[in-house]
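Read the structure below first, then the notes.
Only one protein chain is missing from this complex, and each of the others stays in its spot.
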Amino acid sequence: MNKNLFLNVLSNPLSKAGFIIIVAVFLLAMFAPLIAPYDPDDINVKAILLAPSGQHWMGTDGLGRDVLSRMLHGGRISLLVGLVAVGISTAIGILLGAVAGYYRGWVDTFIMRLVDIMLSIPSFFLILAVIAFLTPSIVNVMIVIGLTSWMGVTRLVRAEFLSLHGREFVMASRTLGANDARLIFTHLLPNSLTPIIVSSVLGVAGAVLMESGLSFLGLGVQAPQASWGNILSDGKDYIQFAWWLSLFPGLAILITVLGYNLLGEGLRDALDPRSGKNK
Amino acid sequence: MKNFAFLSNGILKRNAKASGIFLLIIFLVACNKPAKDLSKENLTDLNKTYPSQTGGTLIDAMTGEPSGLISMIAGESASSAISSNIFNKLLKYDKNLDLEGELAENWQISTDQKTITFKLKPNLKWADGKPLTSEDVLWTWRTVIDQKTGSPYASDYQLVKNAEAPDPLTFSVTYEQAFAPALDSWAGLQVLPKHLLEGQDLHTTAFARNPVGSNYYKLDSWSHGEVIKLSRNPTSVLGQAKIDHLVSRIIPDSSAQFLELMADNIDSMGLDPIKYARIIPARPELQRKLALYKELGNSYTYLGFNLKHKPFDDVRVRKAINYAIDKQEIIDGVYLGLGINIASPYKPGTRWSNPNLEPYPYDPAKAKTLLKESGFVTNSNGILERDGKPLSFEIVTNQNKEREKSAVLIQRRLKAVGIDVKIRAIEWASFISRFIKTGDFDVVLLGWGLGLDPDQYNIWHSSQQAPGQFNFIGYNNPTVDKLLEQGRLELNPEKRMKIYHDFARILLDDSPIVYLSAGYGLTAIHKRVKGIDNPAPPAGLGWNSETWYIPEPLRRNEVSEN
Partner (left out) sequence: MLNYLIKRVLWMVPLLIGISLISFFIMHLAPGDITNNEAAFNPKTSEESRQKLRELYNLDKPVIVQYGLWMKRMVTLDFGNSFASHHKPVFWQTTDKDGNVTKGMIQEALPITLIINVLGLVITLVLAIPLGIIAARRYGLWQDKSITLFNFIGFSIPGFWLSLLLMYWLGVMNNWLPISGLHSINYESLGTWGKIKDSISHLFLPVVIPSVTGLAGITLFVKNGMLDVFHQDYITTARAKGLSEHKVVYTHALRNALLPLITIVGLSIPGLIGGSVIAETIFAIPGMGKLFYDAVMMRDFPVIMGILTIGSALTLIGNLIADIAYAWADPRVRRGVMRE
């Protein structure tokens, strides 16, 4: 199935583009320390706010630091935040969804009410409040985004489990003596994998956007650590004059998020048997 | 399913509806010339001289909104920025920072130096026409020291043993002991109208949003979250201001403020060093219409050590760090040269600042020697170590761009002498409660905004170290304690000056903090506003703001408000 899936996804030019973008950004971020021409923390007070040139391809910022190097390292941070946050939310979502869908009954009701509560509180408010209260830092940002985005995955996993519940292979495994955990992990989960993957990919896009928004408010990644969000926020006063501080990080965020969205939607189309592709 | 009937009615209809609405909106908007139609002033006219005249509107921007306009209970700068236009105090500072009367015509100090008697100017009126008398002053004093009011500024006024208003034009206060900062405190208390506030709870009264004062301006309207409008008070006790209306727009985001400044929608804005020194000078169109001002503020930034934590209890370590930091680099790099390297905790150029003191020079070699003397040796990671503990700590600061940048520069310089520094920037409220109040910090990077009186008892006296008080670094020097106490009792300016010069000298020697710089306040004001003193006198740019005027040809087209 996986090989077919792969080819399916890649045949759609939009998701192909998304995949390429994601891989490219990932490679750039991973090899950042090797590719970056300067140390991203290297301050040079004589080179403040220089326009892009041969020496500084993306110009310099308010402390004379090379923007290209900061962008590369910042990419690592932004991606890291996105991936870890989604990892956390997916883990929580799988856990809660599995428990709700498997055991059902009042456990299910309780968990779904929890989901309802979390969905009723405007999420950005919750994130704002918790970050401000917990002191902004990379780790806290990851945790908070993770803690506020698990609801979708929970519902997906629960739905899958509920639908698989009555199937024969479940009953067969039970008779054979498999305990709960084994059932969940070796049989039920793998079948739910596909919507989880889609949700995760789209989740990374959302998390990267969220991090840049939080950095804009001063609640994201803190100085002197570079992230796309805070390079953008540092330069927002100088849109007209130091356009490179606004253009490059904004474009980077746009392209990366776009990549994840394209791939995510492409995956969803390819995996969804109801899609209109087969006409 | 391929449908070749591309232009079927349905699509056109749907599309047309949507695009139609959209186009209509764009049309409406584009045809709507901005309501404030800027007079396309001939830009050369901005530099002409015009005679002083009344009228016009000055628009500025605030990032935050005042919580209320009763300054004795509202703490934030947004509040005092507005209320200082509405209310008067007994005294004020003149151009050269000498005290003169505002509501008071003159004052006398008794021979035992414990009683001050103020004579008020005659025929003072509140904006509602009622007379302003010593009863109002007495009532204001009673209110500020009242426990129920809960004013954070009560302590200075509580030192008054007895206050009297024997006749409508006389107000006298008697202190337990001579209190040198007393006059400064009377230049800070905004007098409130007894006839409107008596019997009201200051915390809930509608007066805070609808005040009646006596100064140059009165409140016209306050549209919450949007704009506060003041207009000229015709019965002002000090005479008439020139500009008719003061409008403060609430614009929280600094980039939006700057865009508004560029679009000529606001007249003035506080600037950061980069805008002041790099951006505006580089754009001819901005240079043409904006005038830039800088004034030395009454504040300084510093690196403060927690003197209760090792190794900061060792004066050699503190001095070493002082030598290891290149202050000029911070001034040049972060403030673009717009700061002064200071050696005493006072505004340079004032009599309280000791002119004989030199700041610690940048001398990493000396720093290394001092550290070696203190017993530090370099370990395998290049970091200094003593008794197995590496010299590594965290600098905590609040979320202020300039402070964050300074911290980064300091980090680099300290690394060069073998000290490992981490930086943490925290939002203000968390910062105060988590780190300052608990004393749970190693080093902080902060600033002090000082008053005009040289008394710094609250910051440096050893009795002020309880949680929530201002000697949070834990400074304890009996000689300094004595000097601070004497300073409060000494009314003779010459003698006082000597006391504070000594104080500064000992402080420099002890190096409980590292002075980083005394900063400039930087402002851009549209050239249409005339009458501004440049360079700013010691009292600051706004000392004569009531005489600023906007010549008629340069005003924005305004439709009259009424």
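Going in written order, the chains are labelled A and B, and every chain counts its residues from 1.
The rule we apply is simple: contacts are C-beta pairs under 8 Å (C-beta built on N, C-alpha and C of every residue); 3 or more make two chains touch, one makes a residue touch a chain.
Note that the coordinates shown come from a computational prediction; the quantities given were computed from them, not determined experimentally.
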{"item": "Displayed chains contacting the withheld chain", "value": "A, B"}
{"item": "Candidates B:Lys119, B:His195 or B:Arg249 - the one touching the absent chain", "value": "B:Arg249"}
{"item": "Contact residue for the chain not shown (choose from A:Ala132, A:Ala159, A:Ile197 or A:Leu271)", "value": "A:Ala132"}
{"item": "Residue, one of B:Thr235, B:Asn265 or B:Ser462, that touches the chain absent here", "value": "B:Asn265"}
{"item": "Residue among A:Ser123, A:Asn140 or A:Gln225 that touches the chain left out of view", "value": "A:Ser123"}
{"item": "Where the unshown chain meets subunit B, residue by residue", "value": "1, 3, 5, 8-11, 14-15, 17-18, 21-22, 25, 28-30, 32, 34-36, 57, 59, 64-65, 67-68, 70, 73-77, 147, 150-156, 188, 203-206, 208-210, 223-227, 247, 249-253, 255-256, 259-260, 262-263, 265, 427-430, 432-434, 437, 448-451, 456, 458-459, 466-470, 558-561"}
{"item": "Touching residues on subunit A - with respect to the absent chain", "value": "13-14, 113, 116-117, 119-125, 128-130, 132-134, 205, 209, 212-213, 216-217, 232, 236, 239-240, 246, 250, 253-255, 257-258, 261-262, 265, 274-276, 279"}
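We adopt the following convention: only the chains that are shown with their structure count from here on.
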{"item": "Distance from the mean Cα position of subunit B to that of subunit A, given in whole angstrom", "value": "41"}
{"item": "Residues of subunit B defined as touching subunit A within the complex", "value": "1, 254-255, 258, 262, 272, 274-275, 278-279, 282-283, 329, 332-334, 336, 399, 401, 404-405, 407-409, 411-412, 423-427, 430, 434"}
{"item": "Complex contacts: residues of subunit A adjacent to subunit B", "value": "41, 43, 45, 48-49, 62-64, 132-133, 135-136, 218-219, 222-224, 234, 236-241, 279"}
